[in-house]
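To start, I am sharing the structure in question, which I have written as C-alpha cells.
For this view, one protein chain was removed and the others were kept in their places.
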Amino acid sequence: MLRTILYRLLVSIVVLLCTITLVFFLLHLLPGDPINIKIAGNPVSPEVVAKLKHEFGLDQPLHKQYLQYLGKVFRGDFGKSLVDNEPVMTKLMAQFPATLWLTLLSMAISIVFGVLLGVVSAVYRHRSLDHLIRLLSIFGISMPTFWVAILLVLLFSVNLQWLPASGVGGFQYLILPAATMGIVGSGLIARMVRGSILEVVHEPFVRTLRAKGLPERSVMYQHVLRNALIPAVTMMGMLLGELLAGAVVIESVFARQGVGRVILDAILAKDLPVVQGAILLTASIYILVNLLVDLSYAIIDPRIRQA
Amino acid sequence: SNGDKNAPANTASTNEAPASTPTEGGELTFALAGSPSTLDVGVTSSDIDFRVGRNIFDSLVGELPDHTIKPWLAESWEISADKKSYTFKLRTDVTFHDGTPFNAEAVKVNFDRSADPNGKSVYAKQLLGPYESSEVIDESTLKVNFKEPFTPFLSNLAKSTLGIQSPESFKKYGDQVGQHPVGTGPFKLASWVANSEIVLEKNSDYKWPSPAAEHSGPAYLDKIVLKLIPEESTRVSSLQSGQVLAAESIPAQNIVALEKDPNYQIQKALLPGATFQLTFNNEKAPWNNVKLRQAVQSTVDIDAIVKSLYLGTFPRSWSPLSSSTLGYDSSLEDSYKVDIQHANQLLDEEGWKLGADGIREKDGKPLEINYIDITGNREKRGDIIKMVQQQVKQIGVKMNVSIMAAGPYVDALKAASYDLVGHSFAGGDPDILRTIFSKANWSTNEYANSNFARFYDPQIEQQLTDAYQEADPEKRIATYKELQQYFVKNAVSIPVYVFPYTIAESKKVSGITFDFPGYPQFYDVAVSK
Amino acid sequence: MNAKRSLFSRAMITVSVLMIACLVLFALVPGWIAPYSPTEMNGAAILQAPGGSHLLGTDYFGRDILTLVIYGSRDALIIGISAVLLGGGIGALIGAIAGYSGGFIDAVLMRLIDTLMTIPGILLALTVSAVLGPSKFNLIIAVSISIIPSFARVLRGQVLTIKNRTFIEAARSIGTSHLRILFSHIAPHAFSSLLVMGTIGVGSAILMGSGLSFLGLGSSEEIPDWGSLLSEGRSYISMAWWIATFPGLAITLLVVSINFLGDELQSAIGPRKG
Partner (left out) sequence: MNNVLDIKGLSVDFMTPQGPRNMVNDISLTIAPGETLVLVGESGSGKTVTSLSVMRLIDYDNGRIAQGSIELNGLNLAELNARELRELRGRKIAMIFQEPMTALDPIFTIGHQMMEILIHHGLATKEEARNRAIALLDRVGIVDPELRMKQYPHELSGGMRQRVMIAMALSCGPELLIADEPTTALDVTIQAQILQLLQELKEEFNMSILLITHDLGIAAELADRVAVMYAGKLVEVADVNSLFAKPQHPYTRGLLQSVMTLQSDRTKPLYHIPGSIPSLADLPRGCRFHPRCAFATDQCRSEEPPAVTNGTNMVACWHADSISELPLGAERQTVDQDVQTAEQNAQNVIVQSHSNIGDPEVLIEALKVTKSFNTDRGFLSRGKQGVRAVDEVNLQILRGETFGLVGESGSGKSTLGRMMLQLEKVTSGQIHWEGHDLAETKSKDLRGLRREMQMVFQDPYSSINSHWKVADIIGEPLKVHLSLSSKERKERVEELMTLVGLEPASADRYPHEFSGGQRQRIAIARAIALNPKFIVLDEAVSALDVSVQAQIINLLQDLQRRLGLTFLFIAHDLHVVRHLSDRVGVMYLGQLVELAPTEALYASPAHPYTHALLSAIPASDPSGKKAYGLLKGEVPSQTFRTTGCKFHPRCPAATDKCRTEDPVWQNVGDQHLVACHHPIPFEGDLQ
C-alpha cells in the first residue's frame, strides 16, 4: 500500500515535470514577442525594450530560461507578471479561492444530482422516467455552457431579478455559475452512474444476492450502487479537471474573479509567466485530485487495497 | 449627420436628476469595463487604469470642455519667453493620502520618473514630450524645462496620466506601487481584489477639488465599489439586476433600451484624440496610390455602418481627430459621400479591370486589401470590417481579414505587411496627429510603433512639428485644420466613428462628471436613498 | 431489452438521424436551402424579429439568421469531423502503439498523454489558438490536440485487452509481424469502440470549437460559425433574443443528436450496458 502511494506520487511528479516542460516550450516557441505585446503601439526606445527583456530574462537562450524557470519553480517562485509585475504566485493565490469555491459547489451539485439521477435512471431502466433522465442528461452535456449561462442570467437575473448576474460575493453569487457548470457535471455523472450500475447489475454476484433472498432495495442500494460508484469516482476526478477548465468560460461570462479569468486575460496578453503559473496550478490540482482518486480507490475497493 | 455638431463634450443625454441638495454618504457601485492591471498612472498606458486613477490622483491643472486650462494643484503658472520653460506655483495646503506633503519636489520626482528614458513609463513619457528637467525653486515653486517648445504640455498635464503620486509610495512599494496607489485625490484605495472589485474610500481631508467640480470639501460618497466586469452583456445585466448602480461602456444596443427605461439615465462623453479610423499602409503598393484609396473612401458607407452597429448612438467621424478635440475641423463634415460610380471610375482609370470573378486585377494581380486586427471584437470593430468587406466587393476589391492574437498582430505591424489596419488613439491634444502620422513613429524591426499609416511627407512632417511648438492658439488650430483637410483629401485613413464613453446609471445616482479627456469623476456624485 | 425501450430508442434514433442528415445537407448545399445570401447585409432590415420574410429574424447587420444557421452547420461539422479525424487519429495511434508495445515505450507515451491530460482540453486549445491566432485551421488544431488524450487512453485500454486474447497469441505463434497484428488483428476489434469515441468526439469537438469561437478565438471568416454568432448575439439577448438563441439551439440539437447516436452505438456494441 505504502509502495503504491509512493509509486503514484513519483509518477505524479514526473507528469508535473513534463507539464512544466511542455507548457514552457509551447509558450516560448510560439510566435509573438511578449515584450512587444506589452508595449504594443507605444513609442518605446530599443534600450527600454532591451531592459525589459533583461528584467524578465527573455534575453537569454531558451534552454537557460528553461533551467532558470525550473529552478525557480522548485523554490516556489513562478516569476512575476509581465503586465503588472505582480508575483504570479500572489496573483494566483488571490484568485484561487473564488475558483475553488465555484468548482467545489459545481462539483457538489454535479455529484448530488448526477448520482441521484443516475441511480433513479438505472433503477427505472427502460421506463419513461429513465428515458426522461437520459434525455435530460444528454441535453446537459450537449448544451454549450456559455449559452446556458446566458439563458440563466436572462431568466434569473434580468427578468426575475432573483440572483445577481455577475461578480463575487456571498453564496447567492455562486448559484448561477455553479448551476451552469453543475448542469454539465450532473449530466456526465448521471450517465456514468447509470452505465456502471447497469453493468454491475449483470455481474454474477448480484444473482447470488438475489438467490439469498435479499430485498431488491438492499441489492440495489447496498451492493450494486457501492460497486458501481467505484468507477464513478474516477469520473469525478476527471470531472474536476473539466470544471476547472470550464471556469475559464464561466468566470468570464459571469465576470467572476478566478484563475480561469486570469488565464484568459494572460493568454490574450501573452503574459507568459502568468499563463505558465496558472496552467501549472490547474495541472497540479488535477494531478493531486487524481492521485487522491487513485488512493481513494484503494480505500473503497478492497481488491486494490491489498494489492 | 447626427446632430452632434459643435456639441460640448459632455452631454448628459436624457432626463437629468432634479438638482436638489445631494445626499451625503452612502456608496456607489460602478461596473468597470475591465480589470485595471496597475494604478501606477505614470507607467501604464491603459485607459481603464487612468479612469480609476482619475479619482485617486489630482493634476496640476484642469482642462474644461472648451479647452481652457484652469488651476488645480498649481495655483498659477508662467511660460518663459522661449516657450521652453514653465514655472508653476503650487498649492501649499495639499497632502497625499499617506500624509506626505505635496510640494515641488514631489512633482519633480513624478516627472523625472515618467520621463526617464530607461524607465518603464509608456504613455506619461509620451505626454511629457521633449521634457528636459524639473527644477525645485522652492517648496512651492517648480520650473519644468523642455528641450524645445511644447505647446500641448498644459493640456497633457491635465490628464490623470500626469497625476501626481506620492513620492513616498515609490520608495515604499517599488515595483508594486501600481497595486498601492497613493495620490492626493478625493478618493483613496481601500481594497483591491483582482478581477473582482476595487474599493475606493472618501479622502476626508480633501479640499482641493478640480476646477470643474461643483462643490468643495470632501466628496459626498463614503465609498465607491468598482466592480470589474469586462463582459459587456454581463455588465448590463448587472445594472439591470440592480447589482450595480452605474455601469460604463454600455454597448449601443443596450443604450437604446436603457434610454427608454425610466429607471435609468445615460451619460456620454465623446472622447478626444484620434477617432477610430481605417488606416491604409500608405507605403505599400497598390494602396500607396491615392486614387485607389480615394476609391475605397467613396465606397465605404460609414453611415450605414454606424446605423447598423451602433444604432445611432455613436456619431460618425469625418476627420482623423475626434469632434471633441481642440482644432477639430467641422467643415469636413459631409465633405464627401458614397459614390460607387466615382470609385469605379477611379479604379478603371488606374488600370484595374474587373476580372471574371468580380475582382479587379492588373498585371495578373487581384486588387486585394489585407486587413489585420487583434482578437476581440472591441467596440464592434470586427463587425465594421465585415461590413466594409461586403461594401468594397461592389467595386471589385477583395478584402482579406486576418484577426490575430496579440503576438502575431504586433509582428505583422512591425513587418508592415498589411494594407489596412483599424485603430484609434485617445489623447487630449491635436498633437495626437503627430503620434499617428509622424515619420518618427514608424515601426522598425525592433518594435512596433504608432504610425500604422506608414505615412511620410516632408512638408506635412514640418507642419506637424510646427503645430506642436506653436504657442498661438489661433495659428495652431489653423495648422491642425489644414492637416485634417490634407489627411481626409488624400484618404490616408478613413475615419469611422467617434467613441462616446457612456455611463448608464440608476436615477438614484447624480453628479457623475467627466474630466476633459473623458474620464469619469465621482467627486460630485451623490446617491439618493 | 424490452419493446418499450426500443420504441423510445427507435424514435430518438430517427429524430437524431434526421437532425444530422438535415445539417449535413445544409453543410453540403447551403445555397439550395438558405433563403438569403449569408453575406447579404440588409441595412433596411436590421434586428428584425422572427417571422415575416425572415423566419428566424435578422441580426444587427441585417443578415438572415436562418441563412446563417444553415451556413454555420458547415463549419461546425468541418471542425467536429476534422478535429476527430486528426486528434482522434493521432490519439488512437499513440494509444495503440503504447498498449501494444507495453514496457518502456508504453510508460513514456502514457506519461506524455498524462501530461496533455493534466492541462484541461479547453485551456490547451485556448493557449494554442491564442498563440496561433484565430482561424478555422488553428481552431481545428487546437481542438484536435485537446482530444488526443481521451482517444489514446481508450485505445490503449482496448489494445491491452485485445492483446491478451488468445487469438493474438495464436497470430504470434504463426510468426505474424507486429505491424500486421496491430493493423489486421487488433484494429478491427478496436474499431467499434473507436467509432463510438469518434461519434461522441465530434460532439465535444463542436462544443469546444464553438466555445473558443465564443471567447473570440474562432475563425474570422465572412460567414460566421455558430459560436461566433452566439457570442455576437449574446449582448443583444434582451433586445433581440433570436440572434443568440437559434445558433445555441442548433449547436445543442446537433450535439444531442450526435451524442444520442453515440450512446445507441455503444449499447449496440456492448448490449449489456443497454
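The letters A, B and C name the chains in turn, as written, and every chain counts its residues from 1.
Please note the rule applied: contacts are C-beta pairs under 8 Å (C-beta built on N, C-alpha and C of every residue); 3 or more make two chains touch, one makes a residue touch a chain.
Treat the numbers as computed from the prediction; the structure is a model and nothing was measured.
The undisplayed chain touches these shown chains across the complete complex, A, C.
Between the chain not shown and the residues C:39, C:101 or C:176, the one that touches is C:176. When the full complex is taken into account, the listed residue touching the unshown chain is A:223, out of A:51, A:194, A:223 or A:261. In the full complex, chain A makes contact with the omitted chain through residues 3, 6-7, 10, 203-216, 218, 223, 226-227, 230, 300-303, 306.
Within chain C, the residues in touch with the undisplayed chain are 1-2, 6, 165-167, 169-177, 180, 185, 188-189, 271.
Note that only the chains that are shown with their structure count from here on.
Annotation: 21 Å between the Cα-based centres of chain A and chain C.
Here the spacing of chain A and chain B, counted between their Cα centres, is 39 Å.
Centres computed as Cα averages put chain B at a distance of 43 Å from chain C.
Shared interface positions of chain C, defined as residues touching 2 or more other chains, are 130-132, 234, 237-238.
Residue positions 233, 240, 375-376, 405, 407-409 of chain B each touch two or more of the other chains.
Of all residues in chain A, those touching chain B in their complex are 30-34, 36-37, 39-49, 51-52, 80-81, 83-86, 91, 94-95, 98, 150, 153-154, 157-158, 161, 163-168, 251-258, 261-262, 265, 268-270.
Chain C contributes residues 39-41, 43, 46-47, 60-62, 129-135, 216-217, 220-222, 232, 234-240 to its touches with chain B in the complex. Against chain A, the residues of chain C that register as touching in their complex are 1-2, 4-5, 8, 12, 111-112, 114-123, 126-128, 130-132, 203, 207, 210-211, 214-215, 227, 230-231, 234, 237-238, 241, 244, 248, 251-252, 255-256, 258-260, 263, 272-274.
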